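So that we are looking at the same thing, I have put the structure below in structure tokens.
Up next is chain A:
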Amino acid sequence: MSFEPKILGIACNWCTYTGADLAGTTRLHYPPNVRVVRVMCSSRINPSFIFRAFQLGADGVLVGGCHPGDCHYNTGNLYARRRLAVTKKILEFAGLEPGRFRVEWISASEGNKFAEVVQEFTAQIKELGPQQKLKIDELQEKA
Partner candidate 1 sequence: MTDFRQIENNLKKEAKRLLEAGEVAVVLAYGRGYDEKHPMPFAAKTIADVESLVFNEYCNFNMASYLMRYPWGTKIAIAAKAADSRAIIQLVQEEKVRREDLVILGIPAYGMKNQKTNEVVDSKTTGGLYNPVIYDILLGEEIHGQKIVSPYEVLAEYEAMDKEERWAFWKSQMDKCIRCYACRKACPMCYCDPCFIDQNKPRWADKAPQSPGNMMYHLTRFHHLAGRCIDCGECSRACPVDIPLYLFHKKVAKECEEMFGQAAGMKLEDKPVLVDFRVEDSDKILE
Partner candidate 2 sequence: MINKNPYIPVPVEITKIIDEVDTRDIKTFRLVFLNKDDEANFKYLPGQFAELSIYGKGESPIGIASSPTEQGYVEFTVMRMGAVVPGTVTSALHDLDEGAKIGIRGPLGNSWPIEFLEKKNIVVVGGGFAFTTLRSLINYMLHKDNRKRFGDITVIYGARNPGLLLYKDELADWEKRDDIKSIITVDKGDEAWQGREGFVPAVCKEVAPSPKNSVALICGPPVMIKFTLPVFFELGFSKENILTSLEMRMKCGIGKCGRCNVGYKYVCSDGPVFSLGELDELPRDF
């Protein structure tokens, strides 16, 4: 069986989640690997959510928020940008493949961008193969 990665998506309610809905409304097909958690703002994302997702066996994590300047809460994503950048550096220095964590700004009108990003990211994760590093040992035995 070919490797079908599990990818966690975390999307802000106002832009990326709505954009993802738009991708659906316009029937843009994309790989089924991304499972989206809805939060109100990308700034809600606690870095530990991302660490936890990798521990639980996520092969990749994709975070989506409004474009900087377009945040529904004015400045949330500007904080998120910094916090997530640091998260990325931490994962990288720990030795995780940098390509497994990605932040994209996808607006409510960018259904096509959502589909494209998912397509691209899924392909990238497939390339990288299963994520084994942070994954909890017990789960690895199971696999």
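The rule is short, and it goes like this: a contact is a pair of C-beta atoms (placed from the backbone, for glycine too) under 8 Å apart; a residue touches a chain by one contact, two chains touch by 3 or more; residues count from 1.
Per the selection procedure, all candidates are chains of the complex that A comes from, given by their letters.
Predicted model only: the values in this text are computed from it and were never measured.
Q: Any copy counts here: identify which of 1 or 2 touches chain A within this complex.
A: Looking at every copy, the candidate touching chain A is 1.
Q: What residues on chain A touch candidate 1, complex-wise?
A: Result: residues 47-48, 51-52, 55, 68-69, 75, 78-79, 81-98, 102-103, 105, 133-134, 136-137 of chain A touch candidate 1.
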